[in-house]
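And then subunit A:
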Amino acid sequence: MNPIWTLLLIALPLIGALMVAFGREDRAYGAAMRTMLVTLIPAAVMLWYFDFTLGAVHQGAASVKWIPDLGIKLSIGTDAISLLLIVLTVLLGPIVIAASKTAIKEDRRKYYAWLLVLQAAMVGVFAARDLMLFYICFEFTLLPMFILIRCYGSTNRVAASTKFFLYTFTGSMMTLAGLIYVVYFVAQQTGTWTLDIATLTAIAPRMPVEHQAWVLLAMLAGFAVKVPLFPFHTWLPLAHTEAPTAGSVILAGVLLKLGTYGILRFAIPITPDAFIQYAPALGVLSVIGIIYAGLICWVQEDIKKLVAYSSVSHLGFCVLGLAALNVSGLSGSVLYMLSHGLSTGGLFLMIGFMYERYHTRDMRAVGGLASKMPVWTFFMIFFTMASVGLPGLNGFPSEVLCLISAFQSDASWSAAHEAGAWGTTLGPWFAVFAGTGMVIAAMYLLIMVGKICFGPLREPDDHHAHEELPTDLSRREIWTLIPLAVACLVFGLKPNLLLDAISDPINQTVAAATTSQQPPQPEHHIDQAEDHAMIEPTDTISNPMTEATP
Partner candidate 1 sequence: MDTIISPIALYLICVLGALGIAAALPRRNKALEITGGLVFAAAIGLAVLVLGLNATESGQPLPNYFFYPFAILALGASARMITHPRPVYSALYFILTIIASCGMYLLLSAEFMAFALVIIYAGAILITYLFVIMLATQAPSSASEQFIDETDSVAREPVISCVIGFVLLAILTTAMFRGVSDLPTPSDPETQMALAQDSVLLNLPRKVDRILDRAGVLQDHERVARNEDGTAAIDIVNRTITIENTDLHTVRLLDSDQWPDKLAAGNLDRLGYNLMHDHPMTIEIAGIILLMAMLGAVVLARKHIELEEDLKAAQARKLGDSMSPTAGTGNA
Partner candidate 2 sequence: MDHLLHSTQLAQLAFPEAVPAVTMAHYLFVSAAMFVMGLVGFLTRKNMIVMFLCTELMFQGAGLALIAFGRHHLGADGQTFVIFVLCVAAAEAAMALALVVLLFRHKETLSAQAWKELNG
Partner candidate 3 sequence: MINTTFLTSTLAMLQDGHAVDTHAPAVTHAATQIAEVGTGPKWILLIIGLPFLTSILCGIYAMIGNKTKLPAWTVVAGSGIAFLTTLAMYMSFDGTPYTVHAFDWIQVHFSSEGGDKSMIANFSFYIDTLTIYWMLFVTGLATLIALYASEYMSHDLGTSYCRFFGAFGLFVFSMACLVMGDNLLMLYLGWEGVGLCSYLLIGYFYKKPEAVAAAKKAFIVNRIGDLGLALGVYLTFVHFGSLEYAVLFNDPTLLGYIESAKTGDFSAIPRMAQWIPLLFMVGAFGKSAQFPLYVWLPDAMEGPTPVSALIHAATMVTAGVYLIARTYPMFLTSEYALPIVAWVGTITALLSATIAMAQFDIKRIMAYSTVSQLGYMFAGLGVLTPTGGVYHVLTHAFFKALLFLCCGAVMHGFAGQLDLRKLSGLRSVKGWGIVTLGMFIGCINLAGVPFTAGFFSKDTIIAEAFVTPGASMIGWILLFTAGLTAYYTFRVFFRVFTGPVEYHAGEEHHGDDGHDFHPHAPGWAVNSVLLTLTVCSIAASGLYFVGGNKDTHTKHYAQTMVMASTANYESPYSKHAIHAAHDSHDPNAGAGPRGTIDHELSMPIIGGDPHKVMYYVSAVFGVVGILLAALLQGPKGWQGLFIGGRTNAAECRMDPIARMCGPIPKMAENKWYVDEIYHMILVTPLRIISHIFHWIDKLLVDGLVNIFGFLPRLLAWILKPSQSGVLQGYAVSMAGGVTILLLVVFVIILQGGVA
């Protein structure tokens, strides 16, 4: 696969952003839409040419020296997991643009330009193979999102955007500190500075466990806020509520996944021993989050806040799968990242369409829309069911895998007692309590649907028909939803399209993480490094022990 396609995925939105920014105001939508549609082409080409039989190998890799003294390179490449997340990102692109057509009436150029920049940054995060590039893109997603919320949000947008930015930024700073320590450690071990992620993950596990713990905590500080994990979630409902529809969709669809992606890509491979040690705590937090956020959803009157809290609850499953640290858990977690993006993204779109018509998100003011907007109701129920985890839709396989992984994670519950491969981090109680999240999810989502779709028609007093939009969904809006709905259905019925693709990298991650590198054994490391087939000159690390001694 040619790296040009990945580059195009990053470059095209940026070029588009320039065109939008310096183009005419009334053409901003069209230009942005065309750009997003054009970016689908390289994504499709990548999918076509990607060799899924070598899913764990970074394909389409390219690397340019950037700051050679520190070993910083502009290095990109995708493996199966990042490819799928990139495709999700690119798929959401035209959808969010289309969803903004009538919602954004002022200052369109700035809006669409920043959306495009955001797209490029998100692709950059997933495509980066260099830590510096990753981190820069990771942080750079904040700014466009901040502007989208700040300038195009609803009433409380200033507080929301500020909290969003400061909270996630503070967390990311700690992550940066942890990652810098990792780089420093690896530099000490190998004698050369490198920020190549593959090299870092191959060598960093030699860190003593106590150091790993600190590094893990530092990394989690950023990633857990981003996910968001239970006590660090308060920015999310606020940001979601205030963000414009497109912002909410991207936030739920992609930005939250940066956290879990970070855990999968950095926390687990870099600090495997500490991760195993702290996984139960992580599991407890995610289970608390699942139940706690679910119950909070129950008493929300603001429909967007409800869905936002449901995101917190759902992402708990995702982290639970990661904490289980076994194949089913990680598979389920990656699957959850993708499917949550589709179903919750869909829900946010639905709410956005409703909001455009009624200008309220209060479920006490609006309700019984089934009689007035049957198509809207159909999609609403569809995405709700996808969110609830109805089998046959996309939420189900991921939920199953995440919960099974929690069971499996306690090997004593298996008749065959296969320790090791199952992991030993969690246990059945995690699954039981997380499973109550299913019930709670059904509860609050159905109550939401019951209030908003069913019952006698309720409309705000000052409601008047939207001049641009029909009563029910317009053709454009339906076409916005159909890709998501189709994807939900397809991945619900054929989850193996994804599972097979990601199984290689996941198996490798689990194998690497569960094979402890403590205490260091040089020969073993070399095997490990060759196994990864990504290590840079092996002679630099051939004798780490002598080089490690100052």
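As a working rule, contacts are C-beta pairs under 8 Å (C-beta built on N, C-alpha and C of every residue); 3 or more make two chains touch, one makes a residue touch a chain; residues count from 1.
Inclusion criterion for the candidates: all candidates are chains of the complex that A comes from, given by their letters.
Remember, it's a predicted structure, so these values are computed and weren't measured experimentally.
Applying the touch definition to subunit A and the options 1, 2 or 3 in this complex singles out candidate 3. The touching residues of subunit A, counted against candidate 3 in their complex, run 163, 166-167, 231-235, 292, 295-296, 298-300, 326-328, 331, 368, 370-371, 374, 381, 385, 390-392, 396-397, 400-401, 403-404, 407-408, 412-416, 418, 420-422, 428, 431-432, 435-436, 438-439, 442-443, 446-447, 450, 453-457, 493-496, 499-500, 503, 507, 511.
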